[in-house]
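Read the structure below first, then the notes.
Missing here: one protein chain of the complex. Every other protein chain is in place.
Letters A and B mark the chains in the order given here, with residues in each chain numbered from 1 onward.
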Amino acid sequence: MNSQFPINQNFTKESLKKQFRLSEFLAEKIISSIAFLSITIIILIFFFVFKESLPIFHFGKSEKAKTEVSSESMPESYGSTSVEDLKPESYGSEPKEDLKPEAYGEPVSQSDLKPESYGEPVSQSDLKPESYGEPVSQTDLKPETYGDVVVEPLTETTTKDSSISEENQHQDKVAENNEGTDQTWSTFLTTEWVPVSNNPRFGLIGLLIGTIKVTIIAMLIAGPLAILAALYTSCFASKRKKEIIKPIIEMLAAFPSVVIGFFALIVLATFFQNIFGYDSRLNAFIGGVAMALAAIPIIYTISEDALSAVPKTYTEASLALGASKWQTAFFVTLPAATPGIFAALLLGIGRVFGETMIALMATGNAALLSSNPFESVRTFAATIGAEMAETVFGETHYSVLFFIGSLLFIFSFVLNAVAEFYVKGKLIKKFQGK
Amino acid sequence: MDKIIDKENPHFFSNTTNNADVKGKFFIGITQLAVVLIIAILFIILGIIVFEGREKFSWEFISSFPTDGMTKGGVLPAIIGTFILVVVMSIAAVPFGTITAIYLTEYAKENSKIAAAVRFSVRTLAVVPSIIFGLFGLGFFIQFLGTGLDETFNGGELHWGQPNILWASLTMSLLTLPVIIVSVEEALKTIPRELREASLALGATKWQTIKNIVLPGSISGIMTGTILAVSRGAGEVAPILFTGAAYYLATLPESLSDQFMNLGYHIYIMSTQSSDVEKTMPIQFATTLVLLILTLSLNLVAVIIRSRIRRKSK
């Protein structure tokens, strides 16, 4: 700021001349560029999560594609990420054969029906040959594996030569991976998730069904409960009660998901097993109940806001017509707030769909195909959480997990976009009649 | 809607046990039940964790290392690890979150597409599953930045290209960014337009006004945001699963390139992978209690500050 203090300064053209203020200019530029960082982060997240999953598309391309493996020379057609897009490619023959022989044998045998069996100390080095020198951190610092790793002899995906640079190693690995995992993404549409084996299969269907199952259970519990509670808070409770209820329910949001997961694993699981008497202690139902606890505060808060935002004139008009309080609440306020409640449910689904710790701790983590809610399931997010630490950089398994991550990201992005634009547009239409 | 028309019948006032009345009580009762149920569940969780955890919960538990293969001893390294994590995370997230909020309230034009895009991005960041941040941390910070740093400065020797506190904290800071932005934005909005106008009418520039009038008035908002972010960051486990949390470390981390222990991760590990889950149960509950006390009390402080801001602005 080098402008002079205007005492005794006349009102002249010079004194009023446009000044260039460096600090002003810098402040504005810096602030706006930092604000744009949030956009950049979103793009970066998508880019990097998706980038790591690219190799799987590579293998599937063609025999020719196998030879050129450098990750820089990717064809542009990676935009098509949806599973449907993958269908037309004719890899159908192999997975069908795979389906029958082992059925779901492997995941079942390994699935941890009892928590104790988690402890199984499979040393990382048994799983992976020494030649994978570079991920020291993972092999050294975490001597035990988490989750239900299928213990099988070395896969074919090993490189014998560790002396070459990491870049080359990566490429070699990729190249050799091809032999074993040629059909990587052809196995996506199967139901078997056997990532570590002689013949790794990455059937996403089982995981998808597991995720959907847990989501449905959680939403069936959380949705009605949270919306009814929101209705009570905004329509029936006195102001004093409202001021107590709201912060208490919102306090539930402050519970870390690992705490809810822990509670489900130790307390809820036993409690419900005693009631229903099913076999597997950890199952989709337990996971669903626990996730409902995580979703309730989100759905509650947003629905409550939506209900409270309904113009007073609506409810007053209804009350003036002689409708009682509950009639007004159910027939006027609730319908008027539908778009907001819809958004609340969408965001609740987003929360449950991507919830990792609860799924990891309470669902049993076995990808079974069953409609029984009391069977163990395995969700997308839990799969990433459980297995990422054991994969090796550049391996197919690693890429597939990142691919699942991309799917989760896209899904939550779309959910948010729908909640944001569709619902907002509806609300504006509703209240302003435009 | 027929019910409403029903009421126009002349017998309505005399008819006290009206059908609609009973129905109404029933519906209101159900909504009330939902509230009671949710609150009951909340207190049951709290109660069980406090009850089961109280036995082991002591100063000694907080201030000592785990011993005997984590079947005895305390959680000191996990607490310290969590503490370092949230401090580094706040250092990264608070300035960025505050500045973004300033942009949104002070600089962005009302209908500008860019501001809308920033807002949308912030909300998307808030709903992206936390595990995705973990993947991003692994793909970007560790594999891209870390490995890049190692190749450029360490001649390929592995130093930054592996999970550590720094990468875990930065990953966590992305996760908590929206929390800070929303809190600060809310606080900035409570500063009356009159004060901004008064400053501008005295010949202050926009930045001078922000620096001297707007920011001092929003300190409490920045504080709430930070506290909420810290509470969130202390409890999240998924983002640090493969960006820096360690199962067990015999020593405290010495630099940002070390791995660390973390309360939430410790709970996860102890309850699913411990060699004797039954025997360590008290430790698990006590650890959970420590984490809950930490996050809930931070939240409580934030709620109090926030309600003060709201009262002030009225």
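As a convention for this text, contacts are C-beta pairs under 8 Å (C-beta built on N, C-alpha and C of every residue); 3 or more make two chains touch, one makes a residue touch a chain.
Keep in mind that, in the parts below, contacts and distances are computed from a predicted model.
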Name under which UniProt lists the unshown chain, selected from "Septum site-determining protein MinD", "Dihydroorotate oxidase B, electron transfer subunit", "NADH-quinone oxidoreductase subunit F" or "Phosphate ABC transporter ATP-binding protein": "Phosphate ABC transporter ATP-binding protein"
Identified contact with the non-displayed chain, of B:Thr205, B:Ser220 or B:Ser275: B:Thr205
Residue ranges of chain A at the interface with the undisplayed chain: 1-8, 10-13, 15-19, 21
Missing-partner contacts on chain B, residue numbers: 109-111, 192, 194-195, 197-205, 208, 212-213, 216-217
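We adopt the following convention: only the chains that are shown with their structure count from here on.
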Cα-centroid distance, chain A relative to chain B, in whole angstrom: 17
List of chain B residues in touch with chain A within their complex: 1, 3-4, 7-8, 12, 20-21, 23-25, 27-28, 30-35, 37-39, 41-42, 45, 48-49, 96, 99-100, 102-104, 106-108, 114, 117-118, 120-125, 127-136, 138-140, 143-144, 147, 156, 158, 162-163, 174, 177, 181, 205-208, 210, 231, 234-238, 241-242, 246-247, 259, 264-265, 267-269, 271-278, 281, 284-285, 288, 291-292, 295-296, 298-299, 303
List of chain A residues in touch with chain B within their complex: 1, 21, 23-24, 27-28, 30-32, 34-39, 41-42, 44-45, 48-49, 51-52, 115-116, 118-119, 121, 134-138, 141-144, 146, 165-166, 224-226, 228-229, 231-233, 235-237, 245, 247-249, 251-252, 254-263, 265-267, 293, 296, 300, 318, 321-327, 329-331, 347, 350-351, 353-357, 360-361, 381, 384-385, 388-389, 393, 401-402, 405, 408-409, 412-413, 415-417, 420
